[in-house]
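Of the protein chains in this complex, one is absent; all others appear in place.
Labels run A and B following the written order; every chain starts at residue 1.
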Amino acid sequence: MGKMKKRKKWLRSEAAWAWGMMLPGLLVLTVFVFWPLIYSLPLAFTDYSVVGEMKFVGTKNFERAFSDPDFIASLTNSIQYVLVVPVIQMASMAFAVALNQKIRGVKVFRTLYYFPVVTSTVAVSIVWSWLFSSGGLVNQLLLDAHIISEKVNWLSDDSTALWVLMFITTWKGVGYYMVIYLAGLQSIPGELIEAARIDRAGTLQIFFKILVPLLKPQVVMCSLLSVMSAIKVFDEPFVLTKGGPGNSTLTASLYIYQNGFQNFDFGYAAALSLILSVIILFFSLLVNAYNRRK
Amino acid sequence: MRKWDKKKIIIVSLAVLGTAVLGAGCGKQQAAGGNAQETIEFWTISLQPTFNDYFETLFSEFEKENPGVTVEWKDYPKDTIQEKLLTAIASGNAPDVVNVNADMALTLGKKNALANAEEYISDEVKDSFFEGIYEAARVDGAMTALPWYTTIPVIYINEALLEEAGIPTDNYPSTTEEFYNWAIDITEKTGLYGTAMEANIREILGSAGLPVFNGDYTELVINTPEAVKVIQQFQKLYDTEANPKENLDQEARAQLYSSKQVVSVYSGTTFVNKFKTTAPDVYENTAVIPVPFKSNVSTTMYLSVPQESKNRELAFKFAEYVASAESQLSFSKTANTLPSTKATVEDPFFKESDGSLEAEIKLSAVASLTKAVETPVPQHILDKVNRDLQDILFNGKDVQAGLDQIVEEVNKQLQEQ
Partner (left out) sequence: MKRNVKKIVLYLILIGISILMVGPFVWLLLSSLLPNTNVYDFPNNVRLENFSISNFTGVFEFIDFGSFILNTVLISGSSVLLNALLASLTAYPLAKLNFKGKNLVFTIIISAMIVPATAAMVVNYLTITKLGLGDTYLGVILPTSVTIINIFNMRQGFLSVPDSIRESGKMDGASEWKIFTALVMPMVKPNLAVVILFQFMASWNDFLWPMIVLNDTGKYPLSAALTMLNGQFAYNFGWVAAGTVLSIIPTLVIFVLTQDMFVDGVSGANKG
């Protein structure tokens, strides 16, 4: 009797509601996200090619990874790629604030700034590789402006190639985060900014002293997403440079893909993924700690 | 107002979900119906919908000759076929015949995923192919694939640019050395790039008739004295700015050639499609010559039968039929490709020209088909070697030292896997 009552009470409790509501979502995640993870992790300790037999090899894949100069180079590049995060976040926040005003044509500008997000990477890369080629528009403009004195082979010079890819990533990503910040800005009361204006606060002051702190939940989320996708960057080097010249634009995800899907060496690829995720975890904790301190 | 909105949303949602589920049901029925008779599942790369008519005729004839057999044709783009094949094999749904390139045949062959063709075909069939192309599919003694259609590079030349600079257009180079000097000369006289060749180990060494791998693909052999000499010679094109220091995949070459920054381009027979519509003016002025190198590196499409195929005998019978001299001739006529069968090129089709650029390309290509070599390199190794090779060539680094290092690193990787 008491037991039944207890159960009835639980069914009406918050916990019951919580689990009931989460059930369908968690079910999907379990089958299509957690299960592949659980399945993939042990592969790191095997020699597995999908088409052949699976062999247990202990920590051999990890030993191989740490003495693999290409993998080390790809990790370094992926970590350097994280430098796009502050740039993308600052720019997208600035765009969001600028385009949250009630000015004429603001909707058009928002749509225009969103264009890079919707254009497919393949189409975009055809255009950019053309613009950055030695006879391309970028060189012409910079030569005319006397910023450079001779043509630069942007995508073939190992000192510039990765930076060009980072630029394209930034260009493509800004509109995405701008949308999240725009949505976030809606919960900030307009009176707050008006009040600051009346107090003769400058635009920069309002931006850093009022908006950034109030947007903190969005900043945390976007920085995390941005860090993860920066470290895992794949499309840009895959389409534009295949990792070259040398190893200058080889990123960890590209290298993992080459080992897994091109060489069918899924054991090694799984080990590399695991190492990469430790690095992502480190950066995520860093972002978290940084945001908490602020 | 709001209530109505909600209702509308719910109705639309249910409709969409319902259709999705319905779609699921239909799919299942179809799959069940297919099992009644013998089927050959055949996968190709990027041929639909352009050649639907050709293949429908081809299959119906095979089905007529082999009653009870149905051919199920599926076509996937180049970029996804590898993933699709892998997932299919993993789930036990491997196709019976699949179109692969030599690199993929090598990678899959090394994992013992492909059936040995020579256990199923006659010597007569074996001898019908160009030897260089046929033998390239041999992995550890087993024949992993039968050659199908192929393409080989020719040299595309923008003659208008030559005429502007007063360079003769009737006397083109016929050896590697002449070609390099010709390109360097053009650069000196026009300020444009003389030629555009990719910094690709397969193309550079293959053109000189040199191997990339040892016989059983366990060691890279790109740092032999001969190879070093060939690459040093090639490096001169960069030192003199006669070849762009860029990652010249086909897209990049097409852009440079269309925009008249390079005078000549080394590329396959289908390259013409990359500039025909985007740069009609360049198309008008283009002439074509056979590659003047010792060998000509072909890119052949092969037909493989996965070990997993349930009916290997029938699968090879079908592969043999598709790759036969007769079928290849009709495909060449339809798609303007080159055949891998010796008998096919004897047909008048390969000797006549209607004066179009495409016909000229065909004639130039056929002329050098006898010196075709196929140099398979697993994709991930090719990518790595080319990246490092670019670094050496673009930045003027020492060839011998650079190649030694590549060989050391790659051989170590090959041993470890």
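Following the convention adopted for this analysis, a contact is a pair of C-beta atoms (placed from the backbone, for glycine too) under 8 Å apart; a residue touches a chain by one contact, two chains touch by 3 or more.
Source: prediction; values computed, not measured.
K.L.:
If the hidden chain were put back, which of A:57, A:142, A:206 or A:221 would touch it?
P.N.:
With A:57, A:142, A:206 or A:221 as choices, the missing chain is touched by A:221.
K.L.:
Consider the whole complex, including the chain that is not shown, and state which of B:270, B:324 or B:405 touches that chain.
P.N.:
In the complete complex, the chain left out is touched by residue B:270.
K.L.:
Given that one chain is not shown, which residue among A:123, A:195 or A:289 touches it?
P.N.:
Among A:123, A:195 or A:289, only A:123 touches the chain that is not shown.
K.L.:
Just one of A:180, A:240 or A:254 touches the chain that is missing; which is it?
P.N.:
Reading the full complex, the residue touching the unseen chain is A:180.
K.L.:
Which one touches the absent chain: B:75, B:203, B:246 or B:388?
P.N.:
Of all options in B:75, B:203, B:246 or B:388, contact with the hidden chain holds for B:75.
K.L.:
List every residue of chain A that touches the chain not included in the displayed model.
P.N.:
14-15, 17-19, 21-22, 24-26, 28-29, 31-37, 39-41, 43, 50, 95, 98-100, 103, 107, 109-120, 123-124, 126-128, 130-131, 171, 175-176, 179-180, 182-184, 186-187, 217-218, 221, 225, 228, 232, 253, 256, 260, 266, 269-270, 272-274, 276-277, 280-281, 284
K.L.:
Of the residues in chain B, which ones touch the absent chain?
P.N.:
2, 13, 16-17, 19-21, 23-28, 30-31, 46-51, 74-80, 83-84, 86-87, 90-91, 93, 255, 258-259, 270, 273-274, 277-282, 335
FYI, only the chains that are shown with their structure count from here on.
K.L.:
Averaging over Cα atoms per chain, report the distance between chain A and chain B in Å.
P.N.:
34
K.L.:
Give the list of chain B residues in touch with chain A in this complex.
P.N.:
Residues 82-83, 86, 89-90, 107-108, 111-113, 244-247, 249, 251-252, 255-256, 259, 261, 378-380, 383-384, 386-388, 390-391, 394-395, 409, 413, 416-417.
K.L.:
For a test of understanding, state which residues of chain A touch chain B in their complex under the given definition.
P.N.:
47, 49-52, 64, 68-70, 126, 129-130, 133-135, 153, 155-158, 240-248, 250, 258-259, 261-265, 268
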